[in-house]
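Every protein chain of the complex appears in place save one, which is left out.
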Amino acid sequence: MSDAVLQTLGLSIRFGGVEAVRGVDFTLAERELRCLIGPNGAGKSTLFKLLTGQLKPTAGRIVFRGHDITGHHTHAIARRGIGIKTQVPSLFDGLTVREHLWLAARRTNPAERARAITEEILERIGLASLANGAVGRLSHGLRQWVELGTVLAGNPELILLDEPAAGMTHDEVARTAELVREINRTHALIVVEHDMQFVRMIARTVTVMHQGAVLVEDTMDQIMKNATVRDIYLGKHGGS
Amino acid sequence: MVVIALGVPQVVDQFGLLQLTIFAAMCILALSLGFVWGYGGILCFGQSAFFGLGAYAYAVTAVDLGESTAAAILAVLVPAVFAALLGYFMFYGRLSDVYLGVITLSVTLIFFNLMNSTAGDAYRVGKARLNGFNGMPSLPTLNVPGDPARLLDPTETFYLVMAFLVIVYVGLHVLLASHFGRVVVAIRENEARCELLGYDVRLHKLLVFTIGGGIAGLAGCLFANWGAFVSPNVFSLTMTSQIIIWVIVGGLGTLVGPIIGCLIMQYLATTLGTQQLANTNLIFGIIFLAFVLLVPRGIVPSLRALGARAPGPSRVHDPA
Amino acid sequence: MLSVTDLHARYGRIPILNGICLEVAAGEFVGVLGHNGMGKTTLLKTLMGFVPVQRGRILFDGADVTHEAAYVRARRGLGYVPQGREIFPGLSVRDNLRMGFVGRGAEERVDAIVQTFPRLVPLLNRRGGALSGGEQQLLAIARCLAGNPRLILFDEPTEGIQPSIIEELVAVLQTLHRKQALTIVLVEQNLEFIAELATRVLLIQKGAILRELQPGELRQAGVLSEFIGVDRA
Partner (left out) sequence: MDLAAVLTFEILNGVATLVLISVGLAIIFGMMRVINLAHGEFLMLGGYAAIVATNHGVNIWVAMVVVAPLVVGVVGVIAERLIIRVLYGRMIDTLLATWGLSLFFIGIVTTIFGNTVAGIGAPLGSLGVGRYSISLYRLVLIGIAAAILAVIFVALRQTRLGLIARGTMENPNMAAALGVSPPRVYATTFGVGAALTGLAGGLLAPISGVLPTVGAAYVAKAFITVISGGTAILAGTAAASSLFGSVNQLLTYFTTPVIGEAGLLAAAILLLRVLPHGITGKLFKGSL
């Protein structure tokens, strides 16, 4: 338990009559990279919103690094060290790429250090040439990178990535996978993704969600052989 | 700006000087909303509430104490504290934009109704009678701090108001360039992302709102001092509409814009007021509608956009 | 009956549809199969008029409806059963059905429609929001039928529905198609469901039609793997 970065206990949320997340018990170890998959409406993005405090659970607890953060404000959770790249990139359209990274870096660092981090991340995500352009004009693929860089600049202890490869070309997907593996050397990550090819590039352990609950947790190879998982992906309504 | 300010009293007559003084005081008010709305993204339709509170705080204290220094300080503090209180309820209650606009507008209109109904002897603070819709006349004007007998003459008042305008303008620029200011702008662009980065959005908005309230209060103090008079009209719909129009005409997201908007509209109001050709409200209403429908970004940002699109030879740098 | 050429649309700034071409003849039951984020829902929303068309053309019964408002398309006979059902939660089941046909004689019409959906009869005075997912799905279909459409667009009717009701849905859709000769376009990621119903299947990927399949082909191992994305060529 002491080496767990994140632990949820019976985490649930209900919207009206629908229980979008049902009793999720989830544990993530130090420097672990976990992929979260499952069909539409399985509750993956909702789970992320619970972890970042954008939604408040109706039941259950979230423990991050030994602190109970259940029901804490979004900014307080971010300060504890959870960063997220949201499903649809959430950015400051009127600001430049550089300002994005700076804002993230400056919260925890003095001005001088923040500037250095900004330049370093700009190189790392390959956006140095676009650094002074307004983000509102960038394409969707580039916006994904800007958001990823912004999260990295804040140097959170746990990074949540919601569909980081969506809308990218094959080459970009491969580059993203490379970057994710590199981040994983120093950080714990949870990645939600539909692109199974991408998942196979990065995954070691995979958690499958279905109808709000955790269906199975195993290695990628075992998951692909799992009959129940195949069924829910093909629509044989198994597992419910 | 400073050079012009210093030179003005030499070339302008007494009446012109008074006009310019009030214009400058109003520019400070315009800046306060330009900051709160244009940068903080806080839809405050009741900036005149803080302006009026500042004016009344000055009036009441100056009458009671017979000295202006404490009055001027309270004129900034009272509205700032009130803004902080109101802001706490609004931002920590997470009211949405539109609600915020309507609540702030309602607050100022209720102040208007309140102050209008304070006629009669019962409504007094110390020696100061509030006098309802008749307002408080013959207020003590600003004196040299510590020396109540030494009042400022019109030229000195002009210098003082101009100095405040410059200080507020430069101060806001410095503030916006700081870490705090950049977070404020980021909040305007995307609140959710700011929270996800660990910034407390509510607290930042509260501070912006409070600072804006204090600046509006300063403008109110200068306004009350200028005419040695204050009436509930400082809270009126016309007053609060004017401030909104200045910022809309000048443009959101700039500090020069609200000043330009204020100067244009004040000039227009003065001219219209003297010639009675058409009703001021009618003209203002048409300008208001025209800007919202046709020039929603306001003058300054629209001109900047034009400038950015035009091929300016001196600005073209080929990176190759 | 429905003819779509080179359809492009975006959701916000994200391009979703990248040149969809689609022909649906009267009486057909076309299944569109694809995974999350491949553009299925956006395709139907664009066809219905809720997402503006960037490029391309939509013809319905020979009329160009590309830039028409949704309600005009609905009046032309285009029916829509949306993802998540979108029942009016505060209205009674009866009022939900009446919303489907607001003209004169709505009462008789509602009574007639409900005959085909016996499960809804005892629920007529219940609030729409109080129904289970499966009941809501039946209601959404009945509501759509009340408007007497000639072509119905179905968006993932099996999502979040109990298996027992899915069987009922299969029966209902079969009746609509075979007995009432309605033209149907159905988008799904539920492969079994599509295999059972469609006369023709289109595979959608990254906002374009990847290829066309016969329903029988859906059970071949290669197609399965390709669909899941495990062995993408």
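As written, the chain order gives the labels A, B and C, with residue 1 at the start of each chain.
Operating definition for what follows: a contact is a pair of C-beta atoms (placed from the backbone, for glycine too) under 8 Å apart; a residue touches a chain by one contact, two chains touch by 3 or more.
Just so you know, these numbers come straight off a predicted model, no measurement behind them.
*Asks:* List the shown chains that the missing chain touches in the full complex.
*Replies:* The chain that is not shown touches these displayed chains: B, C.
*Asks:* In the complete assembly, which of C:Gly100, C:Gly134 or C:Gly207 touches the absent chain?
*Replies:* C:Gly100
*Asks:* Consider the whole complex, including the chain that is not shown, and state which of B:Tyr56, B:Phe112 or B:Trp226 touches that chain.
*Replies:* Only one listed residue reaches the unshown chain, and that is B:Phe112.
*Asks:* Specify the residue from the set C:Met38, C:Val53, C:Ala74 or C:Val93 that touches the hidden chain.
*Replies:* C:Ala74
*Asks:* Going by the contact rule already stated, which one of B:Gly101, B:Gly198, B:Gly253 or B:Pro301 would touch the omitted chain in the full complex?
*Replies:* Checking each option in B:Gly101, B:Gly198, B:Gly253 or B:Pro301, the one touching the absent chain turns out to be B:Gly101.
*Asks:* Pick out the residues on chain C that sit against the missing chain.
*Replies:* Those residues of chain C that touch the unshown chain are 48-50, 69-71, 74-75, 80, 82, 86, 88-91, 95, 98-100, 102, 106, 127, 129, 143-144, 147.
*Asks:* Please give every residue of chain B in contact with the chain that is not shown.
*Replies:* Contact residues on chain B toward the absent chain are 43, 45, 86, 89-90, 92-99, 101-103, 105-107, 109-110, 112-114, 117-118, 122-123, 236-238, 241, 244, 248, 278-289, 292-293, 296.
Going forward, only the chains that are shown with their structure count from here on.
*Asks:* Please categorise the chain-chain contact pattern as a line, ring, star, complete graph or other.
*Replies:* Basically the chains just string along in a line.
*Asks:* Taking the mean of each chain's Cα atoms, which chain ends up nearest the overall Cα mean?
*Replies:* A
*Asks:* Report the inter-chain centroid distance for chain A and chain B in whole angstrom, where each centroid is the mean of the CA atoms.
*Replies:* A distance of 44 Å separates the two centres.
*Asks:* Taking each chain's centre as the mean of its CA atoms, how far is chain B from chain C in angstrom?
*Replies:* That pair's centroid distance is 55 Å.
*Asks:* Provide the C-alpha centroid distance between chain A and chain C, rounded to the nearest whole angstrom.
*Replies:* The computed centroid separation for chain A versus chain C comes out at 32 Å.
*Asks:* For chain B, which residues count as touching chain A in their complex?
*Replies:* Touch list, chain B to chain A: 179, 182-183, 185-186, 188-190, 192-201.
*Asks:* Okay, in this complex, where on chain A does chain C touch?
*Replies:* 16-18, 39-41, 88, 139-140, 143, 163, 166-167, 194-197, 200, 211, 224, 230, 233-237, 240
*Asks:* For chain C, which residues count as touching chain A in their complex?
*Replies:* Residues of chain C touching chain A: 12-15, 35-37, 89, 129-130, 132-133, 156, 158-160, 162-163, 166, 188-193, 224, 227-230, 232.
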